[in-house]
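Only a single protein chain was left out; the remaining protein chains are all shown in position.
We just call them A, B and C in the order they show up, numbering each chain from 1.
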Amino acid sequence: MNTTQTPCRELQVLSCRPGTEPTLVDLVLSPPGWTCRAGQFVMIRPLDWGSELVWPRPFSVCDVSDAGLRIFFQVVGRGTRKLAGLQPGQKVAVWGPLGRWFRIDENRPNLILAGGVGIAPFVMLARREKTDNLSMLFGHRLDLCHYPYAEIADRIESEAMRQTTAADIAAFETVLSGRIKTLSGIGQVLACGPEPMLKVVRRYCLMHGTEGQISLENRMACGVGACLGCVGRTVTGEYVQSCVHGPVFDVRDIDLGE
Amino acid sequence: MNTTQTPCRELQVLSCRPGTEPTLVDLVLSPPGWTCRAGQFVMIRPLDWGSELVWPRPFSVCDVSDAGLRIFFQVVGRGTRKLAGLQPGQKVAVWGPLGRWFRIDENRPNLILAGGVGIAPFVMLARREKTDNLSMLFGHRLDLCHYPYAEIADRIESEAMRQTTAADIAAFETVLSGRIKTLSGIGQVLACGPEPMLKVVRRYCLMHGTEGQISLENRMACGVGACLGCVGRTVTGEYVQSCVHGPVFDVRDIDLGE
Amino acid sequence: MDQTVQLGPLTLKNPVITASGTFGYGLEFMRYGDLTALGAICLKGISLAPREGNPTPRIAETPCGMLNAIGLQNVGVKKFLAEKLPYIPPGTTLIANLYAQTPEDFGELAAIFAAQERVAALEVNISCPNVREGGVQFGQDPAMAARVTSAVKKRAGSKPVMVKLSPNVTDVTVIARAAVDAGADMLSLINTLSGMSVDIRTRRSRLANIVGGLSGPAVKPVALRMVHQVTRAVQVPVIGMGGITSAEDVLEFILVGAHAVQVGTFNFMRPDNAFRLVEEVRTLAESLGISSWDEYRGTLRA
Partner (left out) sequence: MDQTVQLGPLTLKNPVITASGTFGYGLEFMRYGDLTALGAICLKGISLAPREGNPTPRIAETPCGMLNAIGLQNVGVKKFLAEKLPYIPPGTTLIANLYAQTPEDFGELAAIFAAQERVAALEVNISCPNVREGGVQFGQDPAMAARVTSAVKKRAGSKPVMVKLSPNVTDVTVIARAAVDAGADMLSLINTLSGMSVDIRTRRSRLANIVGGLSGPAVKPVALRMVHQVTRAVQVPVIGMGGITSAEDVLEFILVGAHAVQVGTFNFMRPDNAFRLVEEVRTLAESLGISSWDEYRGTLRA
């Protein structure tokens, strides 16, 4: 096997910090030597996982540089719980970068809509894009200090809204709708977050005729286009694999089953 | 459930030292508060094992005191490999003490025959027994410093023989045979070690009419007498559970399939 | 929440039963918990005459599971009644697990247990090789399953009869219906899946018997599917099992239609697991706002 051919690497854990909010983890792996675009993802599987959890886990690339490959993730189940326990020096199989990315239009306003850990891919985006035409609206449940929000807000115009009550959620939706409407015909939104949020984004994009890109989080077994497990349904009724044709899709193309 | 009734404890790892010979591990767990006899064993299963390895693992109690429950084990497969990676503070379910123990006859010579990690149960025995009528012959493959040999040799008369070549093994067998013969009618042997060694011990015990006790290491699923997986065959052709009727048996009772 | 489960005439304190062959005669677990707190105990399979069982090795560990070929070693019914039964704490709900090689012997055994006040129900293990017909199992042939069931039912007196189904069949509902039509008061499933494990170095099977029965979490998806199928095919209560190791797993089986569950391999993972499970099931059910098992059972949405 030609090793220069394979983008499947065994990277070392450089740090794994569950922070003060233990459900949010900042994981840094040794530099993979990849170039990569915001919105692309990697598949991750520690070498010592055995076979109880057969699948790797998909995560957006939060950032990648000479300092390493950074992943920002939330503990939601067995796999992320195990990943949160990674120790420096442990080895992790990683392949990628996979899938399609967010496409910025530098000549028009680009508004990031991030929800919770959906903020991850935008760390790299904010660091790399030199345009003034980029801003962010961030919805979050936990205290802002637990997210890499400041890193982004230092570079681009950002606003954060915390959602703890139903009233907060309704308020966020109102702001979302307003921002999306404002961009109609003159800009686009880039959205990443939980599915209910994506449904709201899609509804207002269609309602106001605003262009947008959304990143889907479908269950994935392989990440490389082989299992056909990760498919989303298009508005024309076909199934498309989100690992190769996504995870970032045009908001108009995907049927989120609303 | 009445917790005073259950001898199933969740003990903390106090230390887990793979030593300079990484296949031999000295594990100390927080004190279980049991009384226990040499030759008895415990079943061990770390709380975070998940279900890939469904069974707990059986180990002789190497020693137990206020300092903790000590296990001395060899890495031979997946379970022991995982156990060797235990970190201080991790929790382990432990139940025991289980099974029957070595019975010393203080009025006659008792010769310990230990092979490799089969030395484990005799650490406690040597520490506790005040009799002069106890001595040990130890066969080992790795350098003596990797085993708790000195702890025993400090208390009772001991001899060690290293086996690295076929000639060494033959020499050990000759010594074994001689010692067993010497004890015929006047003393007994207490043997723990790999099955080939136990077969040799048994052959000479029967040949010379020497009394003896041997500790069997049969595969165990439960350790408590429920699964009927651990049975050994008696000379009368019955199956007996080694977890409850052993692991220590009278050498004359068990058919080792020679 | 009221944990009670009604299985026809039989009332269980809760839905957690320990599975036959994995909990001995209960006695082995008395150090680890209160037997009377369990829904019931299915006793180790018992035959008319003592059986010495299969040669060793009899067990092997597999990914998320295990194989066993114990061969139904047991002390025989006489010795069980004399030397084991009297020592099981009163108040423990006991289900006898019957094993025989002919329908007639199954009937004999049923008659013996029918006379035992301490025994609440009979479980009929039809997943055993039928020596008279060359390796085919009673549990793989609907006609034989029916014959065994009616042989037991005829002699069981007032004891409810639970027939335990084998998963090693093309269509489990065919056997299920045959057993119910022949009088089974309830069904339990699954018994073990036939499997193998070999050692590439010694070139031997890890079991002296070559083939053994697979149990543990590995089989849970197959078990859930079969329990789901069977609960929709018959009207009698179904007791589900196969790979249960958590309160969530218990609720999964009830969700697809089981009245109660049995836990097997889980008892080996830790001897107090069954006792802890009773509590964990209660806590989980309450946290989900379930007010009775009747309300939750079989409510899987399409």
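Heads up, the rule we're going with is that a residue touches a chain if its C-beta (ideal position, glycine included) is under 8 Å from a C-beta of that chain, and two chains touch if they have at least 3 such contacts.
Computed from a predicted model, the values in this text were never measured in an experiment.
*Asks:* If the hidden chain were put back, which of C:Thr36, C:Thr283 or C:Thr299 would touch it?
*Replies:* C:Thr299
*Asks:* Please pick, from C:Val77, C:Ile112, C:Leu193 or C:Ile239, the residue that touches the omitted chain in the full complex.
*Replies:* Selected residue, touching the omitted chain: C:Leu193.
*Asks:* Given the full complex, what residues of subunit A touch the hidden partner chain?
*Replies:* Counting only subunit A, the missing chain is touched by 1-2, 5-8, 45, 51-56, 93, 95, 218-219, 221-229, 231-233, 237-239, 244.
*Asks:* Just the residue numbers, please: which parts of subunit C touch the chain that's not shown?
*Replies:* Residues touching the hidden chain, for subunit C, are 62-65, 67, 140, 168-171, 193-198, 200-205, 210-212, 214, 217-222, 224-225, 228, 243, 248, 251-252, 255-256, 288, 299-302.
In the analysis below, only the chains that are shown with their structure count from here on.
*Asks:* Could you tell me which chain lies farthest from subunit B when each chain's centre is the average position of its Cα atoms?
*Replies:* A
*Asks:* Cα centroid separation between subunit A and subunit B, in whole Å?
*Replies:* Centre separation, subunit A to subunit B: 53 Å.
*Asks:* Residues of subunit C that contact two or more other chains, please.
*Replies:* Residues 63-64 of subunit C touch two or more partner chains.
*Asks:* Residues of subunit B that touch two or more other chains: which are they?
*Replies:* Within subunit B, residues 51-52 contact more than one other chain.
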